[in-house]
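Removed from the display is one protein chain of the complex; every other protein chain stays in position.
Chain nomenclature is as follows: A, B, C and D, assigned in order of appearance, with residue numbering initiated at 1 for each chain independently.
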Amino acid sequence: MSGAGLDSATLFALTGAILIGIGVYGFIVHAHLLRRILAFNVIGSGIFLMFGALGFRGAGNGTDPVPQALIITGIVVALSLTALAVALLVKLAEEEGGATLPEEQPGRGEAE
Amino acid sequence: MTAALLFDAGLCLLVLVVAFSAVAGRGLFGAIAFFIIYGMLIALAWLRLEGVDVALAEAAIGAGLTGMLLIGAWSMLKQLGVSGLPGGPSVPLRIAAGAVSGLVALALAATVLALPDGREGLSPAVAESLGRSGVDNPVTAVLLNFRAYDTLLESVVLLIALIAVWSLTPRAVWGGVPGLAQHARSDGVLSMFGRLLPPLGLVVAIYLVWAGSSQPGGAFQAGTVLAAVWLLVVMAGLYDEPPASSRNLRLALVAGPGVFLAVGAVGAAFGVFMGIPEGFAKPLILSIEFALTVSIAVTLALLVAGRPRRPA
Amino acid sequence: MTEFLVLAALALLAIVAAGLVRVHLGPSRADRIISAQLIGTGGVAIALLLAAASADTAIIDVALVLALLAAFAAVGFIKSASRDGAGDPEETEEEA
Amino acid sequence: MIALDVMTVLLVCTGLVFFVAGTAGLLRFPDFHSRLHALTKADNLGLGFIALGVAFQMTDAWSVAKLALVWMLAGLAAASVAQLVARAALDRLPDESGGEHKG
Partner (left out) sequence: MTAPLPGAFPALELLIVLPLAASLLAILLGGRLAPRIVLLLGPAMLVVTAVLAFQIQTQGPVRVEIGGWEAPLGIALIGDGLAGVFLVLTAIVMTAVGVFAQKPFGSEGAETTESYTFWPLYFAMWAALNAVFCGGDLFNLYVALELLTLTAVAMVAYGSTRAALRYLLFALAGSLAYLMGIVLLYSATGTLDIELLARQDTIEATRMVSGALMTAGLLAKTALFPLHGWLPPAHGSAPAPASALLSSLVIKASFVIIVRIWFDVMPDVAGTVFVQLLSILGAGAVLYGSLLALRQTRLKMIIAYSTVAQLGYLFFIFPLAGGAAAETPWAAGAWSGGMFHALAHGLAKAAMFLAAGLVIEALGHDRIDDIKGIARALPLTMFAFGLAAVSLMGLPPSGGFLAKYLMLTAALADGQIGLALVMLAGGLLAAAYLFRPVNRALAGDYVPEVAVVTYWRQLIPLGLALLSVALGIISEPPYDLLQVGRSKVAVEGIDD
């Protein structure tokens, strides 16, 4: 995998970096918590894509298996955190009728 | 080679467009629809990186279950009338966030490009010890032998996430049945779909676990497929979720991590914690994988179903 | 032959990209979810082409899982479209 | 050997044509149900042809069986979902597309 030359691995690694940027943008900008959870998942998959791309050793001999194993572990951990965040969000909506943390967006999420 | 590079460039561009639409799109439901497509495209990217195990996990967990989780949450919020926000984010906030995220992306891209090439990572070390690990698939060898401790902690993370979701249950409904009371027309298309798919899903899941030792597959991917199929059966109104207080549900939840921890503890007794003896490594790893698949399937299904809502 | 298969996959990618316009525009939620579900079919086709191109039959398993799970998000939407969030559009009055 | 490659090229191209037709229908048809009709049939046929085309490249029977299973699964899923979404969209047609500016 040549560092500077434009080949698949570098392409995917840079895509991962831009995905992280997009995810960070979403995580900061949105007040609705479900969108922030979605942005969190985009950042996570961006980090993992970069991790795998940096471990890619040319066509034919595949990606370094250790990052692959760590990424599978990371995906399951990200799912667990997302599931808890979603459960907390639904409970917050049931208790206080809002889907945001008030400091950012005082308005209640009105019906769609 | 240019065709492959062209395809990769096209795929990367599409991934970025879909990701941006998912994050910055107007409607929340549209964002979730884009996110599901995004998960599928990321799985294709992993195929291009020849990380088929990760592609499987991303397709099953990223596109499949996370999509169902978000749609379920959106549906619940819609019932409560909070599934959207009146105004979008203010312009100065957008500019600031754009600047910060641009900076982050640039810094990471620069660091990536500064990395020396010809890095081997740990693949030679894995290849060299693969023979003694008892399995042929290097990723499974890392997951269940070389770094088995990571996977043990991770299976506990999944289980504890479910307990954490259950800890949100109001006192009145404790021990009750998770999720809403699903109902569907008994001779309709949904219940037919709910009857036809599970056998196929079961075959695919068992195949994935069995193949996991020699080719891409394994407990997590298979467990996810089983969980998705069970959720369909419940949504089709054929069966209801088990109550949280049911005894054998708890046994199924604890089976996977329990077997894994038992193997680790036995190893510790012989002086090598989590040590899997070379002699019968393969049967031991396969038994751990099957136990893990059962627990992961049950845990994931209940995790997506949410906290108990109806009395048992 | 692999050259052709990858180019075919690229063509499919363009088709999927075109389909995304409907997901963006689609006036109703039903449009969005059905486009997303059927773009998934396009993804399965791309996976099959990649499997043939790289002669790695394990990639067919990925296509299998994608095909298997493609419908679940749509079923989730169907459930949310019903009145109490847990129903079935085909239910007649006496069951609903 | 060449015959297998020719068959693959032919079938895959046919599949692509169906996909193009399906997506054209998706973009151009006026209302939801006509789009649904076009897309479901065309895409599934397209997938079927591509799966058949790829099958010619496979060496062992097990992979061909998996390809058939993939196509059957995708077909079953698409048909069921299309029917259910059509019915779901039918009940809520009047207000569905009307008040739906935010999606």
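The criterion applied here is as follows: a residue touches a chain if its C-beta (ideal position, glycine included) is under 8 Å from a C-beta of that chain, and two chains touch if they have at least 3 such contacts.
What you see is a predicted model; the values in this text were computed from it and never measured.
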### Message
As a test of the contact rule: which chains in view would the missing one touch?
### Response
A, B
### Message
Please identify which residue in B:L6, B:L80, B:L93 or B:L168 touches the non-displayed chain.
### Response
B:L168
### Query
From the list B:V17, B:V156 or B:L238, which touches the chain that is not on show?
B:V156
### Summary
Which of B:V139, B:L190, B:V234 or B:I276 touches the missing chain? It is B:I276
### Query
For subunit A, which residues lie in contact with the unshown chain of the complex?
20, 27, 33, 36, 40, 43-44, 47, 50-51, 54-55, 66-67, 70, 73-74, 77, 80-81, 84-85, 88-89, 91-92, 95-96, 101
### Query
Please identify, in ascending order, the residues of subunit B that touch the omitted chain?
107-108, 111-112, 114-116, 119-122, 125-126, 129, 145-150, 152-154, 156-157, 159-161, 163-164, 166-171, 174-175, 245, 250-251, 253-254, 257-258, 261, 264-265, 267-269, 271-276
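Please note the rule applied: only the chains that are shown with their structure count from here on.
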### Centre-of-Cα separation between subunit D and subunit A, whole angstrom
29
### Query
Just curious, how far off is subunit C from subunit A if you go by their C-alpha centres, in Å?
21
### Task
At least two other chains touched by the same residue of subunit C: list those residues.
26, 29, 32-33, 35, 61, 64, 68, 71, 75, 77-78, 88, 90
#### Entry: Shared interface positions of subunit D, touching two or more other chains
69, 73, 77, 80, 84, 102-103
### Summary
Listed in rising order, subunit C residues that touch subunit B in their complex are 3, 6-7, 9-10, 13-14, 16-17, 20, 23-24, 26, 29, 32-33, 35-36, 39-40, 43, 46-47, 50, 54, 56, 58-59, 61-62, 64-66, 68-69, 71-73, 75-80, 84-88, 90-92, 95
#### Entry: Touch list for subunit D against partner subunit C, complex
5, 8-9, 12-13, 15-16, 19-20, 22-23, 26-27, 32, 35-36, 39-40, 43-44, 46-47, 50-51, 54, 57-58, 60, 62-63, 66-67, 69-70, 73-74, 77-78, 80-82, 84-85, 87-92, 96-97, 100, 103
### Query
Which residues, counting only subunit D, touch subunit B once they are in their complex?
69, 73, 76-77, 80, 83-84, 102-103
